[in-house]
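Moving on, here comes chain A:
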Amino acid sequence: MRHILYRLKDRYHLGTPVFQRDDLCFVTVKRFELRAILTELRDVEGFTHLTLLTAVDWIEEQQFQLTYMVNNRVANLTLALRVMLDREDATGDTIHDLWPTAATYQRELREMFGITFPGSPRVDEEFILEGWTDLPPYRRDFDTLAYSQQTYNDRPGRVTHDPKTHMQKTLYADYPKGAK
Partner candidate 1 sequence: MKDVDDKFLKNPDTEVPLREELRPRKVTTPDGQEIDIDPLRDYFCEAKPKVHPKAYSKIVEDFYNWARANSLWILGFGTGCGAIEMRPLMTPRFDAYRYGIQWRPTPRQANLLVISGYLSVKTLKRAIRAYEQMPQPKYVMGLGSCTINGGMYWDSYNTIKRLDDYLPVDMYVAGCMPRPEALLHGFMELKRVIKEGKGEGANLYAENFDQYKANQKAVIRDWDMPDYNW
Partner candidate 2 sequence: MTAFPNFEWVQIAYALLTLFIVINYGMVMTAVVRKIGARVGGRYGIPVWQNYVDLLKNIALRSKISHGVMYYLGPVFRLTGGVGLLMFVPTIYGSEWHQNFSYAGDLILALYFVFFGTLGMALGAGESGHPHSAIGVSRGLAQVTMAELPLALGVFALSLQYQTLDITEIVAAQQGSIFNWTVFTNPLATVAAMVAFVGTMMRSPFDVAMAPQEIPIGPPTEYHSSYLALMQTNRVLFPVAKTVIYMNLFFGGATSWAEFAIKVFCLYMISVVIGVVHPRFRVEQSIRFFLKWGLPIGVLSILVV
């Protein structure tokens, strides 16, 4: 894994790699180099499988983070590339021609986060939501609790217990163990 990164480091701008395990590593890359790196990983380094493409909403920094996770099945290595996008104009670069499955991920991101990928097939069609008119629901400024209270009727009589105090009251006084 490390020597792959060394090889890439010479030609691309890589951030500090974060090793979760020996065979799982996260690294931040520049957006304009993403395509080149992915292609090289796929064709030269044997990372043939796109495990996942997902997003994180860093609302405080006004950024979206896209995570492209690719996997080398032969060597059992997983490498995740992180790309930061501007939250205001949330537009990513489509990679559906590298991995056709990416088109589905991109449709989902378009619907759930509102990140669009121009050129990706059927990206503007509905994916799982039907007739959704509000903010994309996975954005962090979308408040699901408030939304559901304003949309669906409650049945009165619902109580919520804090698990910790409830456990202490009903089962063991010294929960969690050794707290007292």
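Just so we're on the same page, contacts are C-beta pairs under 8 Å (C-beta built on N, C-alpha and C of every residue); 3 or more make two chains touch, one makes a residue touch a chain; residues count from 1.
The set was built so that all candidates are chains of the complex that A comes from, given by their letters.
Just so we're clear, the structure is a prediction, and the values are computed from it rather than from any experiment.
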Result, touching chain for chain A in the complex among 1 or 2: 1
Residues of chain A touching candidate 1 in the complex: 128-135, 137, 141-155, 157-158, 160
